[in-house]
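The chains shown are only part of the set, and none of them has been moved.
Chain lettering (A and B) follows the sequence in which the chains are written, and residue indices restart at 1 in each chain.
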Amino acid sequence: MTRFTPPHEAVEPFRLLDTAGELLGETQMSAAEILESFEWMLLTRTFDEKATSLQRQGRFGTFSSVRGQEASVVGAASALDPARDWIAPQYRELPAILRHGMPLENFALYFMGHPGGCVIPDHVRILPIQISLAAQLPQAVGVAWGLQRQRTDGVVATFVGDGASSEGDFHESLNLAGVAKAPVVFFLQNNGWAISTPRAKQTAARTFADRAAGYGIHGAYVDGNDLLAVNAVMTEAVERARAGDGPTLIESLTWRAGAHNTADDPTKYVTAADHEAWAGTDPVERVEAYLRSTGSLDDDGYEAIRHRCADEVDRALGVAQSTPAATSGALFDHVYAEPFARFDAQREAWRQMQEV
Amino acid sequence: MAVKTMVESIRETLADEMARDGRVMVIGEDVGQLGGVFRATEGLQARFGADRVVDMPLAEGVIVGAGLGLAMSGMRPVVEIQFLGFGHQAFHQIGQQVARLRYRSAGRHSVPMVIRAPFGGGVRTPELHSDAFEAFYAHCPGLKVVAPSTAHDAKGLLNAALDTDDPVLYLEPLKGYRLQRDEVPEDRFTVPIGKAQVVREGTDVTIVAWSAAVQLALKAADELAADGISAHVLDLRSLVPLDVTGVADAVSATGRAVILHEAPLTGGFGAELAATIQQECFYDLLAPVHRITAPDTPYPLAGIEEAYVPDQARVVREVTALMEVAP
């Protein structure tokens, strides 16, 4: 009977660059913007490689690399204005928070377990990395709503994984955002996995973007390994939010090219077929091919970028690794704006313990 | 000074604060047009507009989480949880996000946010509406928890909670909303967070209580006085910060301590108090610290709630028995 809405038929994600780096439509990104984005992508790829190898030597903590998702993250971030927009990250969006002003050494410190890693410079408009999955989403809606109430034209972009999108917070947040018409963009990175759990076990929905209708908001489904497509879709969503026309849910279809994190062993669950399906879709290579084919990048230019990236990673890791270890006093810093007697007594007891 | 009920005091304080500070917003279920199921926010939407007094979708997690976001953006949200029992749905946001944001952001983000929630029994609510779940929240570092017992303190503590940049869970006694009436100064004042108050002087035994149980303690103290037992009554007012000195002084003054609360015994906030008291007052104690609480069972249906929540007869009986314990 027609009164039932049947589950949908298959649909293709929006795409502007094919896997060979050929432009399929029109992009609004200038060559300079694409080059800048490419550099962010390469910077974090460099960082991921370096940090992974340090981690294997026991000189860095467990962390989740962005490898394979660079176009998705940078494409989204490139539509934001750090001077007025906010980011509420999950934890796999390093280039976005760097571009927004987070020093790379702070990110490194965070994953080295150093409390200095929690420091967010003043005027950097980001929320802390979120470990409790999807918990950033209600907060993102709140910030967006507050910006709107205060008549600023800031927009909040929040990142969420395919796995995290199963949490109740996802639903509650999109629903409130719809009602409040909050200037927020929900950028869902469907990278195929939540640790070992494949996307097919996460939801029976055709696409995550199909959820938008259930909240009366706009939805989009985009090839997340296509920088230009992601930028285009995100730009439109940010503009709509800024104009007061409400939130958008964007599903960015991408692929986690490595392990969940440095403690994970994906050979336990990722199949050869999985690998094959995504072979040749590397987002960094795709932009590189495009930049080279359009003459914006040559070998020299490429090498210059690589060097800048390597230098920046070395610098940041150097700063992080030479940061003095934190003392137990840091346990007590920033817990309360107004501490109190029992708390102060504990701080003092811990200070004395450290002297023993 | 006018005599007010607790709910009037809360409502008027909210109104005063909203008038004084444009950053204060009230959000929650049914807080707008209806003015809250207990009318604690009645008239606020008409006066301050539907964008400052907001009827939220029915989802405690996002009510709290969005409140946290509002606070980050520069507002000072007052978030209502319709009944503390439904704070469970927001427990991850309250215990891990609200309480820890300042810490997790190394001070970059303050959390000037008040979460108001009625709690406790005695008014024949449906299931899950009457539990006294304060102990959960007192075990969440980064959060402060206050529980006024009078209309006066309701105003003073609400103002203090609005002033601080720390998040405060502000507990309101279902039972005291309309029953409790006392004098409330018209001018703005604060009651310091973290300070207990002696509400009755006595020499034989110290009863420590908060929220609606304070009134119960006072009534029991009257009855005990007639029996020749002089009870000292301490109104805790704040659970976190715990006024350790105030509690220790009050107990040491008599050498006997009774803690009174509505929550079940095991793991209730009375446990923390008893543990603290025996630590601080070890040499002064003439008898074990005694807890008068609900049993370790769920809050029952209304028909037997009177048997569940401690009542005056029980307090008098158990305090009297404690007086007979050999030191």
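Going forward, a contact is a pair of C-beta atoms (placed from the backbone, for glycine too) under 8 Å apart; a residue touches a chain by one contact, two chains touch by 3 or more.
Treat the numbers as computed from the prediction; the structure is a model and nothing was measured.
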For this session: Indicate the composition of the complete complex by giving a copy number for each shown chain label.
Result: A x2, B x2
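What we mean here is this: only the chains that are shown with their structure count from here on.
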For this session: Round to the nearest whole Å and give the separation of the Cα centres of subunit A and subunit B.
Result: 40
Exercise. Inside the complex, what are the residues of subunit B that reach subunit A?
Worked result: 25, 51, 56-57, 59, 61-62, 64-75, 77, 92-93, 96-97, 101-110, 141-142, 144, 164-166, 193-194, 241-245
Problem set entry | For the subunit A and subunit B complex, residues of the former touching the latter | 115-116, 118-122, 124, 127-128, 132, 135, 137-147, 149-150, 168-169, 171-173, 175-176, 179, 333-338, 340-343
